[in-house]
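Please read the structure below before turning to the comments.
Excluded from the complex is one protein chain; the other protein chains are retained at their positions.
Coming up: chain A.
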């Protein structure tokens, strides 16, 4: 009884401990193992070396997916950050109806990416969407058919993703701006330093950790991007807008190529960890010293 009393906290954690151990780390190990075998339709457990990875890197479709990830990831992160920062700074100027504007900027984040994809697919649809509207308005040669052009379709994914996430970046930055010590800003204002200089020299540099957080969140979203592509382009035209996540899904569930699915999932995880681990490490360290 006394033993029980003393170990209640551990017993409470035990189910989660087992669950995390099996369903997170055990499963990662399983996927890693499969990525080293010749598994195809069914899992096989004899280790075969890095053959799946060589096949993966030689696959043109994976090449497209990784290229798309670079384009999509870079543009999505940079544009969302710029819009987010700009809106945050503008909203910080004692704007009337700030609450209403903030609510409007952030609501897309509450939507499912499938909903976002469905909406933008309709808006960007060349036959009846923006293109058609502009032509009706008299711009007979106006063309906006990125959605159906293989080399441009990935940019429509960027548009929809920025629409969804930039308001969230705004919220992060706005919280950061509000937490900057007002004493310093007032002192700078008294000294007659122009507002723009106050931002570039004092406020923005102190927000470095928030830039980092925003970057991590956006990079994480970009690498995991799946729903939006499925709803907006379904990876098409052809496989022009494939991303690693859609590639992995296609291999696992429609192509029946477990080895390729496992190898691509492992690459995705390594990319995420290359970004997240240093961040988590730096976040956890000071806590331990507390």
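The rule is simple: contacts are C-beta pairs under 8 Å (C-beta built on N, C-alpha and C of every residue); 3 or more make two chains touch, one makes a residue touch a chain; residues count from 1.
Note that in this section contacts and distances are computed from a predicted model.
Student: The chain dropped from view, which UniProt name applies: "tRNA uridine 5-carboxymethylaminomethyl modification enzyme MnmG", "Cytochrome b", "NADH-quinone oxidoreductase subunit M" or "Carbohydrate ABC transporter permease"?
Tutor: Spelling it out: the chain absent from the display is recorded in UniProt as "Carbohydrate ABC transporter permease".
Student: So one chain is hidden, and I want to know which residue out of A:79, A:177 or A:262 touches that hidden chain in the complete assembly.
Tutor: Result: among the candidates, A:262 touches the missing chain.
Student: Touch as defined at the start, partner being the missing chain; which of A:104, A:187 or A:201 qualifies?
Tutor: Answer from the full complex: A:104 touches the omitted chain.
Student: Which chain A residues would touch the chain omitted from the figure, given the whole complex?
Tutor: Within chain A, the residues touching the omitted chain are 5, 8-10, 12-13, 15-17, 19-20, 23-28, 30-31, 34, 43, 83, 86-87, 90-91, 93, 95, 101, 103-116, 118-123, 128-130, 132-133, 136-137, 163, 167-168, 171-172, 175, 209-210, 213-214, 216-217, 220, 223-224, 226-227, 230-231, 234, 244-245, 248-249, 252-253, 258, 261-262, 264-266, 268-269, 272-273, 276, 280, 283-284, 287-288.
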